[in-house]
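One chain of protein is taken out of this complex; the other chains stay put.
Should a chain be cited, it is by its letter among A and B, assigned in written order, with residues numbered from 1 in that chain.
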Amino acid sequence: MKSKTSTPRNPTVAEKLRHLLISQEGVLFVIMLVSVLFLATRTDKFLTVDNLLQQGRFMTEVGLIAIPMTYIIITGGIDLSVGSILGLTAIVLGWTWQELGFPLELAIITGILSGTVAGFVNGLFIVRVGVPPLIMTLATLALYRGLAEGISEARSARGYPEWFFQLGQGEFLGIPTQLWLLIIAVVIFGIILARTRLGRALYAIGNNETGARFSGLTVNRYLLFIYTFSGFMSAVAGYIFVSRVSTTRSDMGTGMELDVIAAVVLGGTSIFGGTGSIPGTIVGVVLIQLLKNGLTLSGVTSDATIVVIGSVLIFAILVNNFIQSRRGG
Amino acid sequence: MSKTKTSLVKRGPAHFIGIALALVIIGAYFLLPFVIQPERGPSTVAVVTESKKTNELNIFKTGVELIPLAGLGVLLLGAWNVIVPGASRAISFLMSVTGLLVVVYYINFFRDYAAGEATFISNMGSAFWIMLVAGILCILQILIPRGISERRYRITKLFGNQESIILFGLLFLIFVVGIANPRFLQERNISDILQGNAYIAVAALGMTMVIVTGNIDISVGSLVGLLAVISGRLVVAGLPAPLAWLAPLIVGAGFGALIGFLVAYLRIPSIVVTLGMLSIIKGILIIWAQGERVRDMPADYFLSQMRPLGIPMPIIIMVALTIVVVLWMRYSATGRAFYALGGNAEAARLSGLSQKRLLMTVFILNGVFIGIASVMYSTQFNIIQATPPPALELSVITASVVGGVSILGGTGTAIGSTMATLLLNFIRSAMIFINVSPFWLKAVQGLLILATVLADLIRRRRQRL
Partner (left out) sequence: MKRTFAITLILALLLALVAVPVGAQDRWDGADDLAVNPLACGMGDEMMDEGDDMEEDMEMMEYDGGMVAMGDDMAGMDITLVDVPKLVGIGYFAATTLGQQQAAEELGNVSVTTDAPTEANIDDQIQVIDSYITAGVDGILFAANDPVAIAPVLRKALEAGIHVVGYDANSEPDAREWFVNQAEFNGIAKALVDSLADQMGAEASFGIVTSTFTTPNQARWIAEMWAYASECYPGLTWLETLEAQEDAVLSFQQAQTLINKYGEDLDGIFAMTSVATPNGADAVQQAGVCEDVAVVGLATPNGMKPYVNSGCVRDVILWNPVDLGYAAVYVMRAVVDGEFQPGDASVSAGRLGDLVVVNGSEVLLGPPFTFTADNINDFDF
């Protein structure tokens, strides 16, 4: 859009490519390619279709939650309660099914609904009462985990029927079932962020919330929506997680918020709001997952792996800052 | 400021009913334990132990049945006030809900009791709390009319900062829990809670400074774990204890300088840097320590167990550092510049302060405070675990923000963060003393954090009026 109005002629393919390469996502993508190639030289087990698909299965939950997290961080907010919402959803699902005797389908819906409500409550307090997002979700991080513990009374629900595992452990057309969900979600919500009024509103809020309000955007409604959306996606991820590991425990998803935030900021979304994209986030999610897997496959133990991932996180942002500042300057 | 000066509500009969109900409920709350076990005082432990052993407790002689009736009264009064103008609608609504809870609770209790399955406290522990809430709401109902009065404005101004709110919350909590279970008030318990969490308070001081400048540090937990092991290993290797106490401060400052450099000069957001450092430091700790706990430290190493003048060392350090930081942030040029940096980075830059140097300073200071905290942590026990204390960063950040430090930077004080640390840990311990079900501990904690934050917001909104 912008380039059309500012440049008289259409950019050539080479220019487009160059533009893409030095964008946030482009730089990160190059970093990812380099890491993948490097890992592939270390072990021939890494770059196989089976292994990559399996990694896709493992990263679905983080990927799904990273989408609304990108939206939220673009507006300059944050949601720390996602891991707890995931745990709460899992417990409500298992508890309503096993203790209250709900049919499993209904239990799934109840679980997802309760996760969505949890996100809605976050949004309501942030928008209506004006609690800063970090503080609100820090409180509900403890609260929702506590609710999950209290409801479950530390019992885990197991013994689900076979069909329930289709989503988490099955395959569809040779690709893990939940990966389809992730792909569809990424495409839809990527387009929504990049091409619709909603997306532009989120960037506007992130760049200047007061300005956005004065220019007539219904800021509150957008914010309420994205926090509810975050609760919903965490709930869906919770359902997938239960289906993948075949049991529910109240401590599920502990610490997940940091994994998600790391992936999102690695993907070039500025923590101060205003910039970021879904493709970037997904590259971030994939990069972390592949590093974890590839390093393990090439004989690096987990304790060293987390050192590498921490360094890559800082390094990638550093490189990006450098390139963007040169490009901008 | 005082543009909305509504007159006080006329005191109708409803208010006198309210006062009566409040008296009944609060009276019952305080007196009931005495009535049931007059010879052993109001200890809930005594009540439960006795009733379990003898099984002779006849609650119907004690007038317990008056309470659900009072609860019903609260319910009706609350409902009535929601409809009739003149009282705060929110409080009236809460009144009806708590009244309902009281009623439901006691119906359940009487049913279980009739079936012979109830131990007294297992069913009454939290009922006491609900009763108390109902009583307080009845009083608030009378005190807080809609709109704002001149008198209330003055009261708000006097006590309306987050520090006072937390202080009152803390005192109130100690008072109420102390009545429910006097053992909570014994000197040893209070001092245990104070000294056991002093290291969190010290780390929160550093965090407060970082947050005031508009940054954050989530690598605290890992760093405390690493520095503790460094200090322990040095002293076991034969270094004199004072040097082993000093080493974590220096290494902590080093890590702080590294983080500060990345944030200030390479312009990486602090959340990203410290998120990365969180896993880097943790990985280093695990690879280096190999799960090996540090033990056999010499006797003069245990700083936290020392008691100069009979006062536990951690309490002295916590109080002293809090005072120093409060004064320093208030009166020194650098301290005030932190606020300026968080409040408005542009203004800080224009006023001739070097933003980069300030950021370096704040992160190095934070590293030193983490170093002090890690010494307090590592000298607490005869064994130092080779793993970072789990989720310490969350406790520290929560303490800072509950203490009134605005996450957007620019406001907040050190004394608030210290008191918030104490409040949060008093809450954790108090809930065990009043027999909250262990499964619900975390949920209640979360709710109370939320309540504290909301109290702060409501205050700010009021003051803006």
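As a convention for this text, a contact is a pair of C-beta atoms (placed from the backbone, for glycine too) under 8 Å apart; a residue touches a chain by one contact, two chains touch by 3 or more.
Predicted, not measured: the structure shown is a model, and the values here were computed from it.
Student: Among the chains present in the display, which ones are touched by the chain that isn't there?
Tutor: A, B
Student: From the listed residues A:Gln54, A:Asn208, A:Ser270 or A:Asn321, report the one that touches the chain absent from this view.
Tutor: A:Gln54
Student: Touching the hidden chain in the complete assembly: which of B:Phe175, B:Tyr265 or B:Phe381 does that?
Tutor: Considering the complete complex, B:Phe381 is the one touching the chain left out.
Student: Of B:Ile286, B:Leu341, B:Ala399 or B:Ile427, which residue touches the hidden chain?
Tutor: In the full complex, the listed residue that touches the missing chain is B:Ile286.
Student: For chain B, which residues reach the chain that was dropped from this view?
Tutor: Given the touch definition above, chain B has residues 45, 48-49, 52, 89-90, 93-94, 97-98, 101, 104, 119, 121-127, 129-130, 181, 183-184, 186, 188-189, 192-193, 196-197, 282-283, 285-286, 289-293, 295-296, 305, 377, 380-383, 385-387, 389-390, 429, 432-433, 435-441, 443-444, 447 touching the missing chain.
Student: Please give every residue of chain A in contact with the chain that is not shown.
Tutor: 43, 45, 48, 50-51, 54, 58, 121, 124-125, 128-129, 143, 147, 149-150, 153-156, 158, 169, 241, 244-247, 249-252, 254-255, 292-293, 296-297, 299, 301-303, 306
As a convention for this text, only the chains that are shown with their structure count from here on.
Student: Any idea how many Å lie between the Cα centroids of chain A and chain B?
Tutor: Centre-to-centre distance between chain A and chain B: 31 Å.
Student: Under the definition above, what is the set of chain A residues touching chain B in their complex?
Tutor: Those residues of chain A that touch chain B are 129-132, 134-136, 138-147, 149-150, 152-154, 258, 261-262, 265, 270-272, 303-307, 309-311, 313-314, 317-318, 321.
Student: Within the complex, which stretch of chain B touches chain A?
Tutor: 218, 262, 266-269, 271-273, 275-280, 282-284, 286-287, 394, 397-398, 401, 406-408, 437, 439-447, 449-450, 453-454, 457, 461
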